[in-house]
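Please read the structure below before turning to the comments.
In this view, the complex is presented without one of its protein chains, the others remaining in place.
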Amino acid sequence: MGVESQTILVVGGGIAGITAAVEAAETGYEVVLLEKEPSLGGRVTKLNRYFPKLCHPTCGLEINYQRIKKTPRINVMTMSTVAAVSGEKGNFTVSVKRAPRFVNANCTACGECTKATSIEISNDFNYGLDTLKGAYLPHEHAFPMRYVIAPEAIKADGEAIKAACKYDAIDLDDAGETFDLNIGAIIWATGWQPYDANKLTMYGYEMADVINNVEMERLASHDGPTKGKILRPSNGEEPKKIALVQCAGSRDYNHLPYCSRICCLGSLKHAAYIREQYADAEVDIYYIDIRAHDKLESFYVKLKNDPQVNFIKSKPARIEADENGNPVICGEDTISRDVYATPYDLVVLATGMEPSTVCGKPPVEIEEDEYGFLVPKAGEVDGQISAGVASGPLDVSMSVQSATAAALKAIQAVRSNS
Amino acid sequence: MNAVSPTPTKKYDLSFARWVRDNIDGGDRMNMCMQCGVCSGSCPLSDQMDLGPRKIFMMVRAGMKEAVLKSNSFFQCVSCYNCVVRCPREVPVKYILHGLGRLAIQEGYQDKKDVANARFADAFWWSVTTFGKTDERLVPTLYFFSAGFVEGIKKSLANLKIALGMLKTKRMHIGMPHKTKNRGELKAILEKAVEIQARHEGGA
Partner (left out) sequence: MGKKFTFYPGCSSEGSGVHLDTSTRAVMAKLGFELEDISDWNCCGASVGDLAAGHLPTAALSARNLAQAKEQGDQDVMTACAACYLNTHATNEEIRDNEQSRADLNEALAAAGKSYDGSLHVRHACEVLVNDVGMDAIKAQVSNPLEGLKVAGYIGCQTVRPFAGTERGGDYSEYDHPSFLDDFIKASGAEAVDFENATSCCGGSVAVMKPEQTLHLMHKILSEAKEKQADVIATPCPLCQTNVEMYQDAINKKYGTDFNIPVVFHTQLLAVAMGLDSKKDAALHQNIIPADKLKAMAK
């Protein structure tokens, strides 16, 4: 074995990647934390609240960001992805590709650049539910707190944007870069994406008032497209009758054969959001089984005692549009054996989690399970470990546990080299 | 009646689910059912079924053989396959339903004279075994009269206009039925198939 590195690379800057990075760095190891988006935080930063305590995720993230700032051993690289991996444990050569941000560290997040462009782009942070200007802060809790300029805004208004910046933070010539890192162990914390509801052809996702669960989080968030007010996307009105449809894709051999684990609690939380905002609203939860395990059951019991939250044991067969375009859920109530067709103002599909790697495999050989989750069995032996939802469907607290364990395995991997 | 499943007279039969698993086409996947209701919810005639597929599967598991085999649900199936393609557990619902329907008739839980489908199927099978083909004139006629002479006349009259339309557009012909040429060969194959099937069912 040639040159040996004890640096740990963490791929993915969501809650699992951040956790693995700070745990390893605080133990004394050098860590590079790679994130493809312009800000850390991943899926968690797009949530309104956590279940079951309904606290805000910004709180936990902020503590972690402080830990990163206090630990000089963590090198955070945003807008960066792994282009190639070669070598072996203790001596990987990882080629990193950084996409252009066009904004350097001088940025104070003053926002003058935003005013200098007229280009509007889809707001990925809000899952495309609204648009934003082509010179933007990813979101109000971004880390690093630094603006991004979209390539199309650079093309259209580059000079004007540069002129508007008082801090010389705009780099029009930023072309991105590719460089190599010498790495001892790799933690893949590449996370998840919501299962594409368009594939659930019987559930009418093309209807405006049929949304998925991650979009619901954005609707309920104060920095979301509706400023935190849950409104019908079709007409902006307050919904009075809302359906939450469980297992939209999960536990289904035609889609995701496994249980995604978070959706039951996610929907119970959505019922709580709705009941908090609208005293009169009625919420129907369609489910096969409610999987609220261990300590989470009390949250379920609380919602179950709410007379305006109805639990209907039925996997809906289809969602149709009525003559006014409102979604109508059709199926069989398996308790009463009634065949129903019930109209709603808003339907939320509890789409499951699939590993993000289904849309782009890591450029390295790594074991996967039958569903595409990364499960490198000989983690500390071959220096590749998976953490968080990259390794299987987990909620936030389980992701954090998984990431802490991954940090320990990575440390064992690089220590055995020394 | 030809008793093919083990205990045709008991109300409850706890071995029924096992028998269905081993003998009904598709029955080996019935244990995958998680009672989600998608099959009964997808079915276009679910509201005309007394039980619907999901409940039938639950009752088969509970050993409620008699109650299951007295269900009307098998005979409302339009073979649209919605249940088959939507089932999240890949249970071939339609196939199991048709198998149970045949069992209900075979074991005498339901009388053929009360089950239109069974009478229609008999007329159909008569045509297939006699001519090798479906005769679209004789099968409905035989079926119409299978419920009795008066009913037959009534149904025939109700369909007279349709039949005349078919004749006029040459979609129904006058004369002998169309036939498969080598009917002896077909007969030999079908008789053998019936024999093999009886062998399997008897050995269950």
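A and B are the chain letters, set down in written order, and residue numbers restart from 1 in every chain.
Please note the rule applied: contacts are C-beta pairs under 8 Å (C-beta built on N, C-alpha and C of every residue); 3 or more make two chains touch, one makes a residue touch a chain.
Values in this document were obtained by computation on a predicted structure and should not be read as measured data.
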item	value
Residues in subunit B touching the chain absent from view	25, 44-45, 48, 76-82, 84-85, 98-99, 101-102, 105, 116-118, 120-122, 124-125, 127-128, 132-136, 140, 143, 161-162, 165-166, 168-173, 178, 180-182, 185-186, 188-194, 196-197, 200
Absent-chain interface as seen on subunit A, which is shown	201-202, 254, 320
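Definition applied: only the chains that are shown with their structure count from here on.
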item	value
Partner subunit A, residues of subunit B touching it in the complex	34-38, 40-42, 46-47, 51-52, 54-55, 82, 85-86, 88-90
Subunit A to subunit B touching residues, read off their complex	202, 247, 251-255, 288, 313-318, 330-334, 337, 339
